[in-house]
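This is the structure, below, for whatever I ask next.
With one protein chain removed, the remaining protein chains of the complex are shown where they sit.
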Amino acid sequence: MMPDLGKYAEAVLSSYAVSIALLVVLVWMSLRRAKRVNKQLEDVESKVKRNG
Amino acid sequence: MIALLIRDLRLAIRAGGGFGLGLAFFLIVVTLVPFAVGPQSDLLARIAAGILWLGALLSCLLSLDRILALDWEDGSLDLLATAPLPMEAIVSIKALAHWLTTGLPLVLAAPVFGLLLSLPEAGYKPLIISLLLGTPALSVIGTFGAALTVGLKRGGLLLSLLVLPLYVPILIFGAEMARRGVDGLDYTTPLLMLAGITCGTIALLPFASAAVLKVNLR
């Protein structure tokens, strides 16, 4: 399954690991912020509606 | 316009802001370098030009937030904005005042500090010319940064983060010119590039600074 990476295995694997980790963190943070802001906006909107 | 310049100069000198402080900071940087890299004069001679440029750049940075902050706090900036003077002229004058109080003393002090760092003899002329050409651009870019951060309470650190990347081309060409002078090489190309960048910066950046300041005064 795993291709033979030879003597550079460490370099290739670590660069894939670093990049994918960075991308995952970026996506995860974007999604988390989106969810949080969505919820906050709903709260604020319902409050505004109630008040007037 | 001239009245504004004189007022700014007088304020800067009386408040003791940029004038003495920048020079003192420059001296301290130059004093600390041999402690950091060792006292061998051949090593110092090799890095002297770069250290002097970096020192001048950092001491310039130190007094940037004072360019506009004082006028912003006491409201005289709002007054100036309503004056018949265009905003572009105001920011240019501010930059000129900053250069006269910070940049010019640095240029004049640089040869003395060059002695401390055993700068080779061939290096003095290109070093002074490059500083003379480069520091006005540093002041103009700094005014742009100061205009961006003028309304912020803790703008100082942000100001450095914004301004330092903009200083990169000037530092590269200025220091390169001084270094080539030290090595006895021809330094016409960096000289022309530096002069070009400085002229372009002085000509165009005040428009950006003025636009930014108008937004901040809105």
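By letter and in written order, the chains are A and B; residue numbering begins at 1 in each of them.
FYI, a residue touches a chain if its C-beta (ideal position, glycine included) is under 8 Å from a C-beta of that chain, and two chains touch if they have at least 3 such contacts.
Keep this in mind: contacts and distances are computed from a predicted model.
Asker: Pick from "Heme exporter protein C", "ABC transporter substrate-binding protein", "Putative NADH-quinone oxidoreductase subunit H 1" or "PAP2 superfamily protein" the UniProt protein name of the chain that isn't shown here.
Answerer: "Heme exporter protein C"
Asker: Of the residues B:Val91, B:Ile128 or B:Leu205, I need the one that contacts the missing chain.
Answerer: Selected residue, touching the omitted chain: B:Leu205.
Asker: Where does subunit A touch the missing chain, residue by residue?
Answerer: 3-9, 11-12, 14-16, 18-19, 22-23, 25-27, 30-31, 33-34, 37-38, 40-41, 44-45, 47-48, 51
Asker: Suppose we count only contacts with the excluded chain; which residues of subunit B make the list?
Answerer: Residue positions of subunit B that touch the missing chain: 144, 148-149, 151-152, 155, 158, 161-162, 164-166, 168-169, 172-173, 176, 189-190, 193, 197, 205, 208, 211-212, 215-216, 218.
Following the convention adopted for this analysis, only the chains that are shown with their structure count from here on.
Asker: Report, in whole Å, the distance between the mean C-alpha point of subunit A and the mean C-alpha point of subunit B.
Answerer: Taking the mean C-alpha position of each chain, the two centres sit 41 Å apart.
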